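Can you keep this structure in mind? I'll have questions shortly.
For this view, one protein chain was removed and the others were kept in their places.
On to chain A.
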Amino acid sequence: MRYGAQRASRAPSVTPAMTMVEKFRPILLRDVVGNEETISRLQVFAEQGNVPNLIIAGPPGTGKTTSILCLSRALLGASYKDAVLELNASNDRGIDVVRNKIKMFAQKKVSLPAGRHKVIILDEADSMTDGAQQALRRTMEIYSKTTRFALACNSSDKIIEPIQSRCAVLRYSKLSDAQLLERLQEVCMKESVSYTEDGMEAVIFTSQGDMRQALNNLQSTCQGFGHVNSENVFKVCDEPHPMLVKDMLQHCINSDIDAAYKIMSHLWSLGYAPQDIVGIIFRVAKTHDMPEFLKLEFIKEIGFTHMKIAEGVDSLLQMSGLLARLCHKTVSPGTSGSKN
């Protein structure tokens, strides 16, 4: 569910210029950022050959497909075209395809150097039906002398256990902010994009560890405004600026209702939907640095408010009420009204 939207963004858009996502898809394994340990292992196999069957599992846009493609390219070089069968969710991968197309490919004779094998890439393997996966089982074993499988998926629990058992399972984690930054800066340099530091931060915040999303956001901001700063990024992504929200929460923790309200009314005047505002407050609060018990109290109040907004009571007054209740949590009893 969560991934649906992002998946869609994968299809190359029809703009005449190549999207950044495709243009900057790494060719060599060493250009894939993040998950260093796993990548270095893949590099060894890329040189020596004889890769076991693989499952790479991890969140979207972390380079799973890319690494598999890099690996097969490194392994097979010129014979890539003959020796690789790539099937992703847009291909039909029902049980019949497994029984016919995949089996046929596995039986196909391609002469390769020693230690090299044909590769069958099954992208987004978690969308394969159970039946199709069952049909893969023995095929993976019988033809293992000539053919290896590489599967990419978001969560390995959608892959049936017997298939997992036949593979080495590698897990990718979300890319860290620093890793995203490194790559983004590289892209900006190559494309000579003008950017500010807070612009980069914003791109990173909105992409939540997903490189594809980050590149897409970067590109949209570039195309829309020509300059990447945080304001432009959040405008493009149509999201309230989390830094503002962060400040606002901090004001609430300090029981400074006036300052908090100022930010809220600013956000309100920018025209964001109340649902979105409360959504981002929720998200920021969950990661905000504050005592655990207070965090729970805050989240509880935010939840109440979210609920009321969902019921249709979504005025600015409602939002102000939230702020007041949050401030109330931390103000010590008996503090006089006129602060500072």
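The working rule: a residue touches a chain if its C-beta (ideal position, glycine included) is under 8 Å from a C-beta of that chain, and two chains touch if they have at least 3 such contacts; residues count from 1.
What we mean here is this: contacts and distances are computed from a predicted model.
Enquirer: Write down which listed name, "EKC/KEOPS complex subunit CGI121", "Replication factor C subunit 1", "RAB31, member RAS onco family" or "Nucleolar GTP-binding protein 1", is the UniProt protein name of the chain that is not shown.
Expert: UniProt lists the chain that is not shown as "Replication factor C subunit 1".
Enquirer: Based on the whole complex, identify which of A:29, A:57, A:120 or A:211 touches the chain you can't see.
Expert: Touching the chain that is not displayed is residue A:57.
Enquirer: Per the definition of touch given earlier, which of A:96, A:186, A:238 or A:258 contacts the omitted chain?
Expert: Of these options, the touching residue for the absent chain is A:96.
Enquirer: In the complete assembly, which of A:156, A:179, A:207 or A:229 touches the absent chain?
Expert: A:156
Enquirer: Looking at A:169, A:187, A:243 or A:259, which makes contact with the chain not pictured?
Expert: A:169
Enquirer: Go through chain A and note every residue touching the omitted chain.
Expert: 1, 37, 40-41, 44-45, 48-50, 52-53, 57, 95-96, 98-99, 103, 107, 109, 114-117, 129-131, 134-139, 141-146, 148, 155-157, 161-162, 164-171, 275, 279, 282, 286-287, 292, 295-296, 299-300, 302-304, 306-307, 310-311
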